[in-house]
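A single protein chain has been removed from this complex, and every other one stays in its place.
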Amino acid sequence: RRARELGLAPGILPPGPLNAITDVAGVRVGQVTVIAGEGTRTGVTAILPHAQNPFAHRVPAGVFAMNGFGKMAGVTQVQELGELETPILLTNTLAVGRAVEALVDWTLAQPGNEAVRSVNAVVGETNDGRLNDIRARGIGAAEMRDALAIAAPGPVAEGSVGAGTGTMAFGWKGGIGTASRVLPPALGGWTVGALVQANYGGALVMDGVPVGRLLGRYFLADHVAQQADADGSVVVVVATDAPLSDRNLQRLARRAMAGIARTGAAFSDGSGDYAIAFATHPEVIRAPEKRAAEARYAEWPNDRVSPLFVAAIEATEEAVLNALTMATTVESRIGGRRVTGRALPLDRLAELLARR
Amino acid sequence: RRARELGLAPGILPPGPLNAITDVAGVRVGQVTVIAGEGTRTGVTAILPHAQNPFAHRVPAGVFAMNGFGKMAGVTQVQELGELETPILLTNTLAVGRAVEALVDWTLAQPGNEAVRSVNAVVGETNDGRLNDIRARGIGAAEMRDALAIAAPGPVAEGSVGAGTGTMAFGWKGGIGTASRVLPPALGGWTVGALVQANYGGALVMDGVPVGRLLGRYFLADHVAQQADADGSVVVVVATDAPLSDRNLQRLARRAMAGIARTGAAFSDGSGDYAIAFATHPEVIRAPEKRAAEARYAEWPNDRVSPLFVAAIEATEEAVLNALTMATTVESRIGGRRVTGRALPLDRLAELLARR
Amino acid sequence: RRARELGLAPGILPPGPLNAITDVAGVRVGQVTVIAGEGTRTGVTAILPHAQNPFAHRVPAGVFAMNGFGKMAGVTQVQELGELETPILLTNTLAVGRAVEALVDWTLAQPGNEAVRSVNAVVGETNDGRLNDIRARGIGAAEMRDALAIAAPGPVAEGSVGAGTGTMAFGWKGGIGTASRVLPPALGGWTVGALVQANYGGALVMDGVPVGRLLGRYFLADHVAQQADADGSVVVVVATDAPLSDRNLQRLARRAMAGIARTGAAFSDGSGDYAIAFATHPEVIRAPEKRAAEARYAEWPNDRVSPLFVAAIEATEEAVLNALTMATTVESRIGGRRVTGRALPLDRLAELLARR
Partner (left out) sequence: RRARELGLAPGILPPGPLNAITDVAGVRVGQVTVIAGEGTRTGVTAILPHAQNPFAHRVPAGVFAMNGFGKMAGVTQVQELGELETPILLTNTLAVGRAVEALVDWTLAQPGNEAVRSVNAVVGETNDGRLNDIRARGIGAAEMRDALAIAAPGPVAEGSVGAGTGTMAFGWKGGIGTASRVLPPALGGWTVGALVQANYGGALVMDGVPVGRLLGRYFLADHVAQQADADGSVVVVVATDAPLSDRNLQRLARRAMAGIARTGAAFSDGSGDYAIAFATHPEVIRAPEKRAAEARYAEWPNDRVSPLFVAAIEATEEAVLNALTMATTVESRIGGRRVTGRALPLDRLAELLARR
C-alpha cells in the first residue's frame, strides 16, 4: 500500500491525481525488472520528459550532488548547457556503462537524429549489491532499451521494481517510489512530481515518526544498539510543468535533498545522493528553431519559486515513503550466501502511526 | 528552557557536556546584543576557533551555500584555500560591511600581524528587518570588536541575543542556538558542535512533531490557512575536533543543511542558507612553519566520516530547537509601526509533546 | 598610449568605437584616485550597468573565480539568483568593507528604494599594498560614493587611476584597462566590453610577444634570472548587449580568464582572479513587473554564443595591454621605505614589437 493509504501524508500541499511524477503532463516512465538465477535482482527505470524527440526538443534541467560518491553520467553537460538531451535512466552502479551505451544507441536511432554524433547520456545509479549479485552484471543494454520503449504516462509501479528491484533503504527493502504536489492557483497552479530510487540509510523518519529508532534499526545503532548500513545512495528525478530556468531547476534539485533529509538520511560517505530536475512547460522547451536564433522563453520569477521548492521537498519525501511501503521482500543468493531484503513491516508501522 | 529539558532530543547520538559548540575544545563565542531606541533590535555573535592568532594558526574549513541568496563575506577564499584566517562574525544583512571592517581592524591589530596586508574576513548574516529597524544601521564596528574581545569558552547564551536579537523563525521569535554531539570511542570519540543564527521559515518540525502545522503557523498556510514568512535565512557554524581535511569539512557543512531540513525549512528563495565548518585538531592546524614547507597533516579517512556527518546533522537540528525554545519575545517599532516577535509558546509546545 | 596605437591588436575581431566597456550602450564608469601623504596610492572604480535604478532593474550576471584567493563580495547571491542588484565597485583589498558599506548606503538612498532592507553589494578588489600603504586605510566610503556619482558613459581613464592607482602587473606598473569587440552582423552584431583591474603576474606576453622574458622580468626569473612577484590578483568586468542568460554570462566570465591567460598570467596561489559578466539587452533586464509574475525573456542560444566567447577573450586580453601601456610610474613611501612602480618602458616595447 502507498504511504498515504497508511496515513502518512507529509507536508502541507496536496498531491496530484496520480500522486506520481506522471502528474506532470507528458512525463513517461518505463521500467524493466531483472530477476534471474540465484542472484540477479536488478533493473532499470526510464524517465522521459515528453513524447517528442528529447534530443531535438530539449528540456531545461539542473542537477545537484548532495554527496557525489556516485557514478551519475552526463552531469557536467547538464550543468554547462542547462538542458537534457536524452531520457534519464536509473540502474545499478556497475551497469552505468551499458546504460550510457543504450541511451546512445536509442538516441542515434531516433527519426531525425541521422546526423547526430554527440549524445550526453544521463544515467543515475545506486548500488543494489546487497541483494543483487552486482558483479555478475545481470542487466544489459537490451533491457534498458526495453524500458525506454515501454515508457508510458499514467500510474507508476513502485517498490521492488525496475531500478529499485534490489535496493535497500534504512535497513528494509527500498525501491522505486513516486509522489507529486500541486500548487494552489494563486501560487501558479503548477505541478511538481518526484521519483526516487531509494537505496540509502540513516534513521528512518516517516512523516515525523522516528520509525527507525522505534523499531531499533538505524545507522550507528550498534554503537548505542542493531545496525543498518547507511551507504547505498539515492537518486531523485524531479519534474515540473512550471516555466523554470535551468538555474531555478538546479535550485529545485537541491530542495529534493531536503526531502531526503526529512526521511532521516545520514548522507553517509558512501551514499551517492543526487537530484536532477527538469521542466516541461512548452515555452521553456528548447526546440530546434529556438536553438538556432534569438528566442523568447517563459520564466517563472525567483520571487515566486518558493512554493515550488516546498512542493519538491514534499513530493520527494513522500516518494521515499512510497518506495518503502510499496516494497516487497526480496530474497537472493550471492556468493553462496543467502540474503534477504525484508519489506518494512506495515503492521508494526500501523501500530506506530496509531500511537501518534 | 533548552529543548532537551522540554523532552526534545533529536537523533541518536549523545550531546557533549555543555551541549554547545564550545564542547569542541578551544572554541570561544562572544556576543553583543544591541537594543536601542524604538527600533534597533540587533547584535553580533563572534566565533573563534581557538585561543591563538587565527591568521597565523589557520584552521581548515569548508563552506556550503544551500541557498546563496545572502551576503556571506569571505566565501571564495575559504573555498580556494580550504582555511579560515579570521574569526567568524554573524550579524544582520546590512551590517556586513562593518563586520568586514571590524575583522580587518582586529586582524591588523593582533600581535604578530604587523606586516599583514590581506585579510579574508568571514561574516555571515541573516535579515532581522522584521523586528529590527535595519535601515537605521544601529550596529557598528565597535560592537563587533567588543564581541571578539569578550569571546570565551563555556556556556553560550541562546535565543534573543547577539546576532539572534532580532531574528524570527517559522513565525516565532528565533535567535541563536547551539548544541553538540559526541561520537562513541569506537567511532573516533570526536565532538561536533553547531551554532545557528535562525531566521528562516517553512513548517516547523521539532524532533518529528509538526509543531508548525499543529499550531497553524507555517509558510503557505494562507493558501490552505495563517501564513508565516519563509524568508530570512540561516547561518550554521559547525566545529569539530576531528582531524578533517578541508574537503571533508565542506561535506560536513553540507550535512548541517540536512539538520536544517529536518526542522521543516522551506529553503525559500529569499532565505540565505549557509553553513561553514572548521576543525581544531592540533594536527590539522596550518601553523606558520607548516605553511612554509612540506608538512604532515593528520586526516580522518573518507571511509570513517559518516558518523561525523550524523553528528553534524543532529547538532544542527538541536541547535535550531534551542534557538526557538530559548528565544524570548521581542517588541519593536519600525517606521511608526509596532511589531512583535513572539516566543514559541512553551506551554502549548509541552501539550503537543505530551501527546506523542 | 593605448596598446593599439603601439601596434598591439590581439585577436581577430574589431573593437568598438571607444574600444572600451562603455561601447556597451548604457554602461557607465566612474573613478576616484586617492593619492595622499607619502603612502596612500589607491582608489576606486565604479561600473554601472545602465542609467536606471539597478536594484529595481536587475541585469542578469555570472561570476567566475579562476583563483578564489580574494575577497570579492556578493558572489554567492550572483550565483544563486543570476543577477546584479547594485553597481560593481573595484578597490583595494582592505577597503572591501567600506565599499560594501558605500554600496549599501547608495542603494538605500536611491529613489524608489525606501523599503529596501537587503542589498547584495558586489565589490572586487586587488591588493595594491606594494605601492599603497594599504594598512593606513586611506580610502573611505565617501570616495566610493563619489565614484558612483560621477560615473558616465564615454571614454574611460586607464592606467594609474581609480582602483588601478597602486596596482602592479608583471613587475611593472599595472592599473585599469579597458577594451571592446564588436561581432559582425551575421554573428549577431553584439558588443562585448571588458574592464580590468590588473595587479597580477607571470611572464608578460603582449599579443604573442614574450615581453617579460625578453626584458628579463618574470615570475620565477630568480630561479633561471630577476624576479617579478606573481601575486596580486586581477578582476575583470565584462559587459555585453547580447541577450545572454545568467548561465551563459557565467560562461562568458570564464572566457575572460582565457584572455588573462594569454597575457602570460601564472594564476599564482596568492592572486585572486575573478571575472563578472553582465548583459544589458532590454529584454533580459529583470524589471519589477517581470520579477513579479511569469515573464518572457530573450535568449541568445547556446549554439551561437561562441563568437561572444572569442570577443570576451580578446577584449580582456587587450584591456590588460591597455592597463600596462597607459600606466604611469607611481612613487610611494611605505613604512619609511621608498617604493616605485615603474611604467612599462614603451620605447623598449616598441623595439621588441619592431622586431617581429
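For reference, chains read A, B and C in written order, and residue numbers begin at 1 within each chain.
Assume contacts are C-beta pairs under 8 Å (C-beta built on N, C-alpha and C of every residue); 3 or more make two chains touch, one makes a residue touch a chain.
Because the structure is predicted, anything quoted here is derived from the model rather than measured.
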Option touching the unshown chain, where A:Gly26, A:Gly129 or A:Gly174 are the choices: A:Gly129
On subunit C, residues whose C-beta touches the chain left out of the figure: 11-13, 66-67, 184, 186-187, 202-203, 205, 208-210, 213, 218-221, 223-224, 230-231, 251, 254-255, 257-259, 261-262, 264-270, 302-307, 309-310, 313, 356
For subunit B, the residues touching the chain missing from this view: 80-83, 188, 243, 245-247, 251, 283, 286, 290-304
Touching residues on subunit A - with respect to the absent chain: 65, 67-77, 79-81, 93-94, 96-102, 104, 108, 116-121, 127, 129, 134-135, 270, 272, 274
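Here is the rule we go by: only the chains that are shown with their structure count from here on.
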Equivalent-chain rotation between subunit B and subunit A, CA atoms, steps of 5 degrees: 180
Equivalent interface positions on subunit A and subunit C, same or different at half: same
Distance from the mean Cα position of subunit C to that of subunit B, given in whole angstrom: 34
Whole-Å gap between the CA centroids of subunit A and subunit B: 32
Of all residues in subunit A, the ones touching two or more other chains: 251, 302-304
